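All protein chains but one are shown at their positions in the complex.
Going in written order, the chains are labelled A and B, and every chain counts its residues from 1.
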Amino acid sequence: MKLEKLNVVGRAVAKVDGVELVTGRAKFAGDLRFPGMLYAVARRAGIPAGKIRSIDTSAALALPGIKAVLTAEDIPGANIIGILPPFDQPLLAAEEVRYEGESLALVVAESREAAKRGAAAVWIDIEPWEPVLEVDEALAEGCRKIHPGGNVTFSKRLVKGDVEKGFAEAEVVVENTYHTSFQEHAYLEPETVAAVPGGDGRITVYASCQSPFHIRGHIAANLDLPASRVKVIQAYTGGSFGGKDDVATEIGCLAAAAALKVQAPVMIAHERGESIVGSNLRHAARIHYRTGSRRDGTILAREATIHLDGGAYASESPFVTMKALIHAGGPYHVANVQVECTAVYTNKTYCGAFRGFGVPQVTFASESQIDELAAELGMDPLELRRKNALRAGQANATDQVFEQSVGLVQTIDRVAERAAEPGAGAPEAERNAGRWLYGRGCACMLQGISNGAEGIDVVGASVQASQDGSVLVGVGLTDMGQGSRTVFAQIAAEVLGVTMDRVTVHQVDTDSVHDSGPTVASRSTTVGGMAVYKAAREVRSSLVKMASLMIKCEEQQVLLQDNFAVLAPDARRAADPEVRIPLREVCTAAYWTGFPLMNLTFSRAPDANFDHETHQGNIYIAYNFGTHLMDVRIDRLTGVVEVLRHLAAHDLGKAINPMGVEGQVEGGALIGFGMAHLERIEHRGGCIQNANFADYAVPSIKDRLPTETIIVEDPNPTGPYGAKGVGEPPVAGTAAAFANAVAAATGIRFTSLPIRREDLLEALQGRNGGAAAEVGS
Amino acid sequence: MLLEFELNGKQTRIEADPTLRALDLLRDVLGLTGTKEGCGHGECGACTILVDGKPVNSCLLYAAKLQGRRVTTIEGLTVADDTADGAEDGTEDGAEDCGSPWDPPPLHPLQEAFLCEGAVQCGFCTPGMILSAKALLDQNPDPEEREIEEALSGNLCRCTGYRKIVKAVQKAAAELRSRGSR
Partner (left out) sequence: MAAEAAGQRMKYLAGGTDLAVQISEGIVDPALLIDISAVEELRRIEENGEGLRIGAAVTIAELLEALRAAEAGKSAESAAIPRCLLQGAGSIGSPQIRHLGTIGGNVCNASPCGDTLAPLIVLAASFSLRSAHSSREVPAEEFFLGPKSTVMEPGELLESIFIPRTHLRGRSAFRMIGKRNGQVISQVNVAVWLRREQGKAHGTGEERPLPVQDIRIAAGSVAPIPLRLRRAEQCLRGSVPEASALRAAARAVQEEIQPISDVRTSREYRRGVTAALFMDVMAEVLEGEGG
């Protein structure tokens, strides 16, 4: 893509769907109303493990307002959901309970209240089993099998070079074991769907979701219908972050099954508590890590053994396993890397996709290691990272070489430069004499963009110009707030030379474009944007051909800009007046001349190509690289942390919408901060104790970070205008930088996330030999 | 129970179960779905409405308590205030056109600012957030950052990280002050 002057791409523009959001007019799934609509609520197990002996729905059916109660036998098709093999999760359980949120029956009623009462009245008889709660317990010989194939969900290795040789040569080795906890997505809109049977044998499902094609496929399989009879429309979605990847599928299927049974529209809207218990979480991880280097800081070997607690069902565990594996080595040029990652079943709420997808967990471990190594070597932590940072032309942990778009060192430079400027929090040793402990931490990271090893990477898009010169864009990827709809509009506007107010991006509708897979892995701009670009280019060529006929010039002399077709300035003689034709006239003429004004395209990113035993090969089409720096101060008497400064530099190829980029960085950073400092799902006996927003501490506005986004653009040849995604990377960078800042401030290496106020106080007081020692001195 | 109250500037009379949540009265009975349910426990602020100008969680409020009150929801924002203005004004103020992509209905300066400052992502928290901000600015036209964060401390957002929300409130406050002084 040549570097041309861009009109719309690269500018901060307001979201194209912003007006309906700020006025409250946007219809989220729960805002939809259909005549005769009923409500459905699931009856959940309430205990983490057991044999289902019987389910008696008669009492529920007898209650007023109850229309139907579905159990497993009412599911016409497979009664299975799951992202990947093993498709091990029932829609409605009939045999076994594997976690407390397991759905056993679905009650359909005239109102939500009646449905809730009905759900409570379903009589379930479960023979409780001792739940398997810990990874080591699940892996132990003789442990009860949660699934027939055993308790290992998925296990893979990455082998590059020879780590034993590398460690043998190493002059310094650091080793440690790290833990991260379960994290909840906490999107403000709980999972919601509405299924509407049509009179034409089709069923339409409106869903708060990010994977409408998954929903379609699963409804077809579970209802024993051809997929072509199922239409899924993505409603405005109040946040997802990976959480609605499989849960929307689950309730989409349930609502559709109910709707067909009662022949009426059915809505399922989760309440907050059931959203936390009944939908997937971020995998908790245990990472044993070793890093070896020479005295001069050259890292020679890195070895990690990762266990992921994936809960009751596989969900995305296989992919999270692979992604953790691939990223554990960090954004460094290391000859010898060996990683083994195993996801394990336990009788807890299952784990799946959550913004970052394994990368935040391993980045925390990896970057803690780097700081520990820096301390051993007596080197500056940022300099140690710079020394080993991947550069273009070097092989990463999967032995993939990128000749372009490896902007890591630029992110390090920009952060170092900015951090050296006077700011809020440069820590000085003397300041630690008082109540506050000051510290600075940094982290470098990488995040593969799009599907990588996870399978085929395709997106469908459509671009249609009407005779009046307005443009309609459709894409198979969903906007859940990250602003993809706006990016797609910008790309179409740029290519076609129309102003943004003439572009409409319609809702995602599985009828309208090619199956585009899920909106995950920070792929919407890179792969989705590329599809829009291609479709728009096709339409552009019709317009240019028509305009060239109207202007009587060569096609390459036609420019499209600001809703006009213009003869390029260098094509006309100085004395000639400017020649320009309104695009609406060009479009009308093109239609009547027979040039196609719509293009439906399918953009396929290059396939991954790698050895499945060693994970060596070309896996990702691009990587986002980042460097974070955080200055904190910690109250030694209460454990309260104040973040004084947070720099987040990311190489994202090209910022199509800089304001959107900042929003992604600021938002992702706060999720990473939550993971590192505030949020922890508390289980007891396999049951979540804090399934509410009072006891699960999602950051409030008073907990916000002073994040400063630094945009680095090292263009990516596989993305539109050089772009690559940025949605997920800030999560990992922030969490890792925070942990390092805390270590610097306290002199204590915390190897477990979250590092909460109480963890800080206990560690600080423990170090001083007793609680009262600090007080009053 | 016959409920009579002022809703978004209009007198409203409606027969309703007094123990219905105000949230459900608004969304299900009156069809105003701009107010959202995020948690049902008064812990997230997505259901925030203004009652006599004060922000409250409509998920905790029984409909009976609306009797005789002045209620404002997000739908009423442009009606409740006569400082609402057309989109054209937005282009005069800043050097850069915020780029509202189509002719929007008249937006309150808070709505305009949220849009232009990138303070909206998924938009689910936005109605509640804007109303809490409005309640603040109605009382305190020139708030410090600390006062903004206190006023919005009951509104959770998971998408934006809040920085642009604070900026948007500051921008709207400045705009409202400048209109007030004209």
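Everything below uses one rule, namely that contacts are C-beta pairs under 8 Å (C-beta built on N, C-alpha and C of every residue); 3 or more make two chains touch, one makes a residue touch a chain.
The model shown is predicted, which means the values in this text are computed figures rather than measured ones.
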Absent-chain contact - pick from A:I701, A:A723 or A:A745: A:I701
Residue among A:S466, A:T499, A:N690 or A:S752 that touches the chain left out of view: A:N690
Candidate in contact with the missing chain, chosen from B:G38, B:P55, B:P109 or B:G161: B:P55
Residues belonging to subunit A that touch the chain removed from view: 637-640, 678, 682, 689-690, 694-695, 697, 699-703, 756-758, 761-762, 765, 771-772, 774-777
On subunit B, residues whose C-beta touches the chain left out of the figure: 19, 21, 40-43, 45, 48, 51, 54-57, 59-62, 64-65, 132, 135, 149-151, 153-156
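In the analysis below, only the chains that are shown with their structure count from here on.
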Separation of mean Cα positions, subunit B and subunit A [Å, integer]: 29
In the complex with subunit A, residue positions of subunit B that touch it: 27, 31-41, 43-44, 46, 73-75, 77-78, 96, 98-105, 107, 111-112, 114-118, 120-127, 130, 149-150, 152-153, 155-166
Interfacial residue positions of subunit A with respect to subunit B in the complex: 11-28, 30-31, 33, 185-190, 236-239, 241, 271-272, 480-483, 489, 500-501, 503, 659-660, 662-663, 666-671, 692-694, 698, 700-702, 704-707
